[in-house]
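Left out: one protein chain. Kept in place: all the others.
After this line comes chain A, so read on.
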């Protein structure tokens, strides 16, 4: 490629293309109005344009449905926790924001189907970068993300969310753990579609368009 750099002259001057020292061409103006009035005209016409401003605190912001917001710990349709305390989310987390301690289920104290449940579950929202790797790592779809993002607080302690804050609410037909498995044995819970109990509240279709937190889509 030939060198395109203009030849350098003394005192930092460069060679200009021919004709560059001619008088500048008068710019063409779309209007015959004097320039200040043209400027005010733009200001005036803006008053009739659509306002782009979001009225945020009064009108709640609705994000895209796949927006990465605050986490939710889901439940099975009978109220048992889906979390089995495997800590894969904590391992996947690039910011080390998740802390999990597993506990053993017994037949008297059963919080989740299977052997173990998440006894302690904490997410430090001052470390979490909402990347969603924990969601991808979760083997039981226990951990998902909601679209809620209004999380600011005035101290670091309250921004470490505990299991009580992260658990999904009990929907109609759910029962607060610990309680025995109502939907069959382990295989039924972890099957792609667990058999649902005959309770009418669970078989009823969910509210229009709403995804039940505990149920599978």
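Assume contacts are C-beta pairs under 8 Å (C-beta built on N, C-alpha and C of every residue); 3 or more make two chains touch, one makes a residue touch a chain; residues count from 1.
One rule holds for everything that comes next: contacts and distances are computed from a predicted model.
The subunit not displayed here is recorded in UniProt as "NADH-quinone oxidoreductase subunit B", chosen from "Carbon monoxide dehydrogenase small chain", "SUF system NifU family Fe-S cluster assembly protein", "NADH-quinone oxidoreductase subunit B" or "Cytochrome C".
Check A:117, A:161 or A:189 against the missing chain and you find that the one touching it is A:161.
Think of the hidden chain as still there; on chain A it touches residues 52-54, 56-62, 65, 70, 72, 74, 94-96, 124-131, 144-156, 158-159, 161, 164-169, 171, 206-213.
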